[in-house]
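Right after this comes chain A.
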Amino acid sequence: MFYATLEGLRRFKIPHKFEFVSIITLYAQWIREGRLKVDPSWNKDGLKFTCQDPCKLVRQGLGDQVAEDLRFVIKAVAGPENFVDTWPRLSNNYCCGGGGGALQAGFVENRRKYGKLKFDQLAATGADVVITPCHNCHSQVLDICEFYGGKWKTTHLWNWLEKALVLEDKAK
Partner candidate 1 sequence: METGKNSDWEPKIIAFLCNWCSYAGADLAGVSRYQYPPSIRIVRVPCSGRISANLILDALRSGADGVLVSGCHPGDCHYISGNLYARRRFALLERFLEFIGIEPGRVNFTWISASEGEQFAKVAQEVTERVKRLGPARKLVKEIESCPA
Partner candidate 2 sequence: MSTPKGSVLVVGGGIAGVQAALDLADSGFYVHLVEKSSAIGGSMSQLDKTFPTNDCSACILSPKLVEAGRHLNINLLTLSEVLDVSGEPGNFTVRVKQNPRYVDPNKCIACGTCAQKCPKKVPNEFDLGLGKRKAIYLRYPQAVPLKYAIDPKACIYLNKPGRCGFCQKVCPTGAINFDEKPKELSLEVGTIILALGFKPFDPTSLDFTGYGKLNNVVTSMEFERLLSPSGPCMGHLERPSDKKEPKKIAWLQCIGSRDINRACHGYCSSVCCMYAIKQAVIAKEHAQSGDLASSIFYMDMRTHGKGFEAYYERAKEQGIEFHRARVHTVLPAENDNLTLRYTDTKGNVHEEEFELVVLSVGLETDPGVMKLCHELGIQLDQDNFISTTPFAPVATNRQGIYVCGAVCEPKDIPQSVMEASAAACKAQELLSKARWTETKKKEFPPERNVYAEPPRVGVFVCSCGINIASVVDVKEVTEYAKTLPGVVFAQNNLFTCSQDTINQMAEIIKRERLNRVVVASCTPRTHEPLFQETLREAGINKFLFEMANIRDQDSWVHQNWPEKATEKAKDLVRMAVAKVLGDEPLPYNQLPVTKKALVIGAGVAGMVSALSLADQGFPVCLVERKDRLGGHARKFFRTWQGQPMQEYLEELTKRIEDHPLVEIELGATVEEVSGSVGQFKTRLSNGKDVEHGVAIVAVGAESYKPRTGKWNYLYGKNPNVFTLLELDQRFIKADKALSGLNQAVFIHCVGSRVPERPYCSRVCCTHAIDQALKLKELNPDMDIFMLYRDIRTYGKREHLYQEAREKGIIFIRYDLEHLPVASEEDGNIVIEVEDQIIGERIRLHPDILVLASGVRPRDDVGELSKLFKCAMTQEGFLLEAHMKLRPVDFATDGVYLAGLCHYPKPVEETIAQAQAAASRAAMILSKDAVPAESITAQVNPMKCTGCGVCTRVCAYHAVAIDQNSGKAAVDTGLCKGCGACVAGCRSDAITLRNLGNEQLMAEVEAAMEG
């Protein structure tokens, strides 16, 4: 979890020489720089995408900027017209209900009740794919989707990014 390290380094004043970054920020940066070339033309059927803003990455982590980067990458990968945003969004988005150890702690009924807001919010977008850039979110969104009868596919971002990659001679 992004926040665990970010806040841990900060709160316990742990000395370190590296810079702590998110893969989402880098994806966006690499696409902008042209290091990664992506082409959304694979999405012929117009699969609709939405995303979850992980609390630990966005609200508690890098704020709206990383969430905007996330949207930038999804739009580049799936086509800008195929991204449907949620509300609330970015730093004000709901927690999925899987965070804070809830997935490990038991109290399954509570966790799913908690996730109902997230489920309704995601369902309202009508998206076919929900991108969850955090493993906790991924597990929880997957679970509430199944539990409440959602129709979307819950995935990480990298699967789609891979799909949209334009491979130049180097790899080909």
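Behind the choice of candidates: all candidates are chains of the complex that A comes from, given by their letters.
The rule is short, and it goes like this: a residue touches a chain if its C-beta (ideal position, glycine included) is under 8 Å from a C-beta of that chain, and two chains touch if they have at least 3 such contacts; residues count from 1.
This structure is a prediction, so every number in the text was calculated from the model and none was measured.
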Of 1 or 2, the one touching chain A somewhere in this complex: 2
Candidate 2-facing residues of chain A, complex: 87-88, 90-92
